[in-house]
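One protein chain omitted, others in place.
This part shows chain A:
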Amino acid sequence: MAEPVLEILELRKTFGALKATDGVSLDLRPGEIHALIGPNGAGKSTLIHQISGSIRPDSGSVRFLGQDMAGLDMAARARLGLGRSFQISSLAQEFSALRNVMLAVQARQGSSFRFFRPVMDDPTLTEPAMAMLERVGLAGRAQMPAAELSHGERRQLEIAIALALGSKAFLFDEPMAGMGPEGSKSLTKFLDGLRLEAPILLVEHDMDAVFALADRISVLVYGRVIATGTVDEIRNDPEVRRAYLGEAA
């Protein structure tokens, strides 16, 4: 079996008395979509934050491409290839969709300490950024300020940004939320192809999408992984049915 791209070991994080992450271990292998499901408040976003470096865990480790991430901040991890989207989309609101992606292209190219050349006249920035917008189907909204995009479009934009970074693993936190059924369907198709580019750790509530996409599923409840397995294994796991899927499955 191939080396995992991302490896999380015994991660713990408490907020006061609350154990938001309670000894979580999981990994992400090349070419796969690993879905992370669980009820609201289970600690899914908190886990994503600890992987991407915006929250520091109390203990445990995150290894990415064989390297321990301890001591690296979010920017450093992003430079190594951890691309993420946010549950509550997080964009430069005044910038156009295009400029948001250009920022990622610029970051990928290296130094932002270039003081004179206008970015808008720099095809090495505008062209790749435009190409990424086209890939996620947002080219028509390129000039629109991020603040004026719909919820779904902002999610797409965050994905375009993660693509532009040339990410080696994607962390997507509920990318389908706020999208209509059409949007979810086309994003599902898109993510299906994207796993070949880089593996995806996918937090998602849309079970149709999860069952259609996931190579493996981990179920998080009260900060603990109660099961990890293939779609069929998770569907038929009695504990998962009781704790989470209920009668719906």
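In the analysis below, a residue touches a chain if its C-beta (ideal position, glycine included) is under 8 Å from a C-beta of that chain, and two chains touch if they have at least 3 such contacts; residues count from 1.
Simple rule for what comes next: contacts and distances are computed from a predicted model.
A.B. asks: Between "Branched-chain amino acid transport system permease protein", "Acyl-CoA dehydrogenase", "ABC-type quaternary amine transporter" or "Peptide deformylase", choose the name on the UniProt record of the chain that's been left out.
C.D. replies: "Branched-chain amino acid transport system permease protein"
A.B. asks: Considering the complete complex, identify which of A:E94, A:E197 or A:E239 is in touch with the unshown chain.
C.D. replies: That would be A:E94, which touches the missing chain.
A.B. asks: Among A:E3, A:D73 or A:E127, single out the residue that touches the unshown chain.
C.D. replies: Final answer for the missing-chain contact: A:D73.
A.B. asks: Among A:V5, A:L165 or A:V221, single out the residue that touches the unshown chain.
C.D. replies: Counting the whole complex, the residue in contact with the absent chain is A:L165.
A.B. asks: Return the single residue from A:L9, A:L65 or A:A107 that touches the missing chain.
C.D. replies: A:A107
A.B. asks: Pick out the residues on chain A that sit against the missing chain.
C.D. replies: Residues of chain A in touch with the missing chain: 52, 54, 73-76, 78-79, 84, 86, 90-96, 98-100, 102-104, 106-108, 111-120, 125, 145, 161, 165.
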